[in-house]
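Omission of a single protein chain aside, the complex is shown with its protein chains in their original locations.
So that you can tell them apart, the chains are marked A and B in the order they are listed, and the count of residues begins at 1 in each.
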Amino acid sequence: MIAKRADTESAKVDYRVIGKPLPRHDAWGKVYGETKYANDFKLPNMLYAKVLRSRYAAARLLSINTRDAEKLPGVVSVMTAKDVPNNETVTRFGQTHAVGGFEGLYRVLANKKIRFKGEAAVLVAAEKRDIAEKAMGLIKVEYEPLEGVFDPVAAMQPGAYQVGEDKSNIICSYKVRKGSIEEGFAHADVIVENTYQVPMVDHAYLEPESGVAWLDDDGVITIRAATQVIEHFRGVADVLGLPHNKVRVIAPMVGGGFGGKEDITVETYLALLVWKTGRPVSLTYTREESIIAHGKRHPYIMRYKTGATKDGKLVAMEAELISDAGGYVYLSPWVLLYSTVQATGPYDIAHVRVDTHTVLTNNTFCSANRGFGGPQPCFAYESQLDELAKQLNLSPLEIRKCNYLHTGDAMATGRVLEHRVETEQTAEKVLEALGPPSKPKSPPEKIGRGVASSMMSYGRMMFLHDTSRSFVSLDLDGSVTVRCGVQDIGGGQASSLAQIAAEILGVPLSDVNVYIGDSALTPLAGTTTATRQLYMSGNATLKAARVVRDNLLKKGAEILNTSPENLDLKDREIFIQNHRKDTLGLKKTDPECNVNYGGTRKAVVAVETCVDDDPDRVVALEDVVKACAAEGMPLFNVAQFNAPTRELIDFKTCQGKVFADFTFGTQAIEVSVDEETGKVTVLKIVSCYDVGQAINPLSAEGQLEGGALYGLGYGMMENVIMEKGITLSPTLAEYLIPTAVDAPDVETIMIESGGGVGPFGAKGIGEPSCVPTAPALANAVSDALGVRIYELPITPEKILRALGKI
Amino acid sequence: MMTYSIETNVNGRPRAAEVTARDTLLDVLRDHWDVFEVKNGCEQGDCGVCTVILSGKAVNACLTLAVQANGKDVVTVKGIGSPKEPHLLQTKFVEHGAIQCGFCTPGMLTSAKVLLDQNPKANRQEIREAIAGNLCRCTGYKKIVDAIEAAAAKPES
Partner (left out) sequence: MDNTEYLRPSNLKELSQIMAGHKDRATVIAGGTNLIPQMRNGGKSPELIVDIGDIQDFSFIMEDDGFISIGAATTIAEIASSDIVSTFSSILASSARELGNPLIRNRATIGGNLANASPCADTALPLLALDAVIRILSPGDKTRDVVLNNFFHGYRFTDLGKGEIITRIIFPKPDDETTGSQIKIGLRNAAAISVASIAVMLTMEGKICRKARIAAGSVAPIPMRVSRVEQLLENQEISTTLLEQCKAIMKKEISPISDIRGSAEYRSYVTAVILERNIQRALS
C-alpha cells in the first residue's frame, strides 16, 4: 500500500519514527466521531449569529433600517458598520514584519460602496438560529445599484467603473525581464502563441466557515474558529480597538482549509457580537454563504508566446497575466507575485518577458487557494510546451528534458536553485509508471496521455521574515508534550511535530502529546499557509527537541561517566553507542501498538530493553529525567526557527530570491475521450514529487493523492459561474467537485532526495501536489483528440466545440 | 408555533425532543441532542457529512424531517464503534491513513458500514459507488477505498 519510494544516490537514513507510515495521533478521535470542530461546541447562554449580505454586486449603500429586527423577541443584538469601533483597517501583509507597498483594505461591514455581492452588511445575534434568520428578513436595506465592472480587462481600462476608492482598479503589476525578448523570438524556429483562461473556483472544504466566541473570566474575547491563522487575533483586536492580548484565537482541528480559511472569516463578527452582548456567540456560514461570499481562486486570462529552436530548446517566453481580484484586495498582490515568479515554470529560458496585473472587479473577492497563483500559469506554460513539442515532432518528455532547470541553474528571476531539483527524474518516473497505453473500447473513444511538471515554493516569501516557535517538554515519567501554535487543517501538521519530537527524544510516538492552535497558550507558529508548517514549525520543534535532548545527554553522560558525544537516546534509554547490539525501533506499524484513545489501550510497542543491559552503559530515560529534575536542569525548551530572510525585491524586475526553496514534481494522466459526447474518463493518474524526506509516508502520499484530485476537479468540472457579479453556482449541486466515482486511484511515487530545507531534509508538499494536474489533463485530452482546450474546466461541451461538432 | 414530540433511539439510547414539522433530523441531532459527530456541510444532501443509518439504511440526516424519524432507530459513527470496541472499519481507516481533516470521516464510515453489512466482499468499484454520496476534499478517496477494502477482506471482528 505504500507508494513506491525511489532510491536516490544520497544515503538514506533509517530513522525510528521519521519516515514510518504511522497512524496519526489525531486519527482515532476522528474515526470515533469525538473530534470537536469549530461548531461542535456549545456554551451556556449562547447566541446564534447570522450575517446579512448585500443583494447587489455594485451599489451605493443608502440606508439600513434595523428597527423591526431589533424588536423581534429573542433578538439580542443587531450591528452595522457604525457600531464597529474601527470598521476599516489596513492590512500590510507582514506577519512579524511590516512590508511596504501593499495595503489591503479590510472593511468589516459595508457602509459606502458595495464592492461584491455577499459583502457583509449587518450582524444579528439571537437566542435561536431561526429567530436570527427571521430577523434578517426584517432588516430593510436601501441600495442604489451601480453599473459595476465584472471583467478584469475592462476594469483595467481608463475610465472604467471604479470598484473601490482609488481611481484605478489595478491593484498592482509586476514585471520580469531577462535578456532580450525580441532577440529570443528572432532565434526561434517555432513560435506558439495562445490565450488561456482559468475560472474562479472554490475551496469546497466539507466544513463551512464557523466559530464560537465568548468572554473568558478576565474579559478576554476568546474565539474558537475554523482558521488557518490564529494570528488574526491582532487584526480582530485592531477592529475592536483593544490591546492585542485581549483577544485570543483558538483553532480546533479544521475541516479543510486549502487557503479559504486563511483570511479572517467569522472571527471579527463573533468578536463584535461577544463584545457587544457579553454572551457567547456561535456563527456558521451556510454552504451558499461560503461559496458566494468568501474568497476564491483568482480567474486569470493569460497570453503566452513561447519560442523554441528546432532541437526543442526554449529561447523566448513572453507572458501577460491578468488576474481578477474581485471586490477587495486581500492577498491578491502576493498571489500575483507567486504567479509572476513561477510564470515560466521549472524551465531554463534565455529571454523572458513577463507582465502581470491584478485588478479589482465587482466579482467575489479572490485570495488564497491551494497553489496560491501557481496552478494558473502552470496550465498555460505546460500547454504551451506540448504545442511546441507537437510542432517540432518531439515527445512531451523530450522537450521538457531539453529545458528543465537542474540543481544550480538560475530561474528567469535570477535566483539560483541551490537545493535539489529532481524534476526530470519525476517526469521519467511518471511516464514509466503509466505503462503501455490502454486500448480504446470502441470507435468513438480515443485514448490520450499527457504530462505536466511544476515547481512551487514552500515557505513564505523571504522578505516577510518568517518565524515559528514550538515548545517541547518532558514530564517526570518521560512522557512528552509539544505545544505549538500550528493550525492543523488535515495535512497532519500536528502529528508531524509529534513524530519529530519522538524521533529526537527517543520515545515511541504514543508517548507524545501535542497541543496546538491557541494564540494565548501555545507559542505562535505562524500561518498554516504557503506550505510552510512542516518547514517552519517542524524545524522549530526539531530545534526545541534537540535542546532537551542535549540536556538529557549531558546528564546521561554524567551518570555513565562518559561524554555526551558517545551517547545515543532511543526507546526510552540513553546508552553508549556501539555497545548496543541492535537498534530496536518500533516493532511494526500496527496501530494496535499505539495508544488508542482515552488511554484505553496502552502502547504495546516493542520497547525491548537493550540486549546489553550493563548499568555502566545504559540508563533508563526516566531515571535521567528524574536526575535532571532534582537538579533543576530544564527539560523543556521553546525554540524559534527563523527562516532565512531577504529584502523586498523590486517589482519592476522581480529579480532575486523570493522563496527559500521549491518542490518539483510531475503528473501524468491517461484519458479516454468519447468524441461524440465529449465525455472524458480518467483512466490513470500518476504523481511523482521529490518530497525531500517524507516525515510520514502515509501523510505525504495522502497529499499527493488528494492534491491530484483537487487539481483534477480544477481541470474537469469546477467553476464558480458568475454573471454580473451574481454567483449562479452557490451550492454543491451546481458547483461540482469530484466524487469517488469520478477518478481512479492516484498512483504516487515519492523521491526522497533529502534536499529540502525542512526538518530531516523534508520539502513541503501540501500545495505543490495540486499544481500540474489540470494541464496534464489538458495535454492528455489534446493528445487524444488532436485539438486543444485553452480554457478550464475541460467540459464535454468545450471538447465538442473544439472538435467543431457544435 | 406547532410542535411535535418525537422519540427515537440514537445509538441505542432513547432520545426525545419537541420539534417543528420543518426541523430536520440533522437540526435535532445537533441542536437538541448534541450529537455532534453528525456534521452539517450543505443542508441539502450534496455532501454526505450528515450520513446516519435510519432504520438500517444510510441516509442524509439533512434530508429527513425530524418528525419522520419518530419511532425509528438512528445510528451514527459512535454507534458503529468506540474506543472500547473499535469497529474494524475504524481501525483500518486509521491504519491506512484514510483520514486527513476528518470532517467527512463519520459519514464515510457510516456509508461503509452499511455497504459491508449488505455486501461483505465488496470490491473497489462497489466501494466507490457506495461512497459516491460522501464527498471528500482532502484524501482523493484512494486510502478510504483501501481501508474499506481491507476491512472487507477480513472476516467481521
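Side notes on the structure shown:
The rule we apply is simple: a contact is a pair of C-beta atoms (placed from the backbone, for glycine too) under 8 Å apart; a residue touches a chain by one contact, two chains touch by 3 or more.
Here the structure is a predicted model, which means the values were calculated and not measured.
For the chain left out of this panel, the touching residue among A:Asp488, A:Asp690 or A:Asp742 is A:Asp742. Check B:Val38, B:Cys101 or B:Ala130 against the missing chain and you find that the one touching it is B:Ala130.
Touching residues on chain B toward the chain that is not drawn are 1-2, 4, 20-22, 24, 43-46, 48, 51, 57-60, 62-65, 67-68, 70, 111, 129-134.
Chain A residues in contact with the hidden partner, per the touch definition given at the top, are 130, 676-679, 716-717, 721, 728-729, 733-734, 736, 738-742, 795-797, 800-801, 805-806.
Definition applied: only the chains that are shown with their structure count from here on.
Those residues of chain A that touch chain B in the shared complex are 1, 21, 23-24, 26-37, 39-40, 42, 129, 203-208, 253-256, 258, 284, 286-287, 489-492, 589-592, 596-598, 600, 698-699, 701-702, 705-710, 731-733, 737, 739-741, 743, 745-746. The touching residues of chain B, when paired with chain A in their complex, are 31, 34, 36-37, 39-44, 46-47, 49, 76-78, 81-84, 86, 90-91, 93-97, 99-106, 109, 124, 127-129, 131-146.
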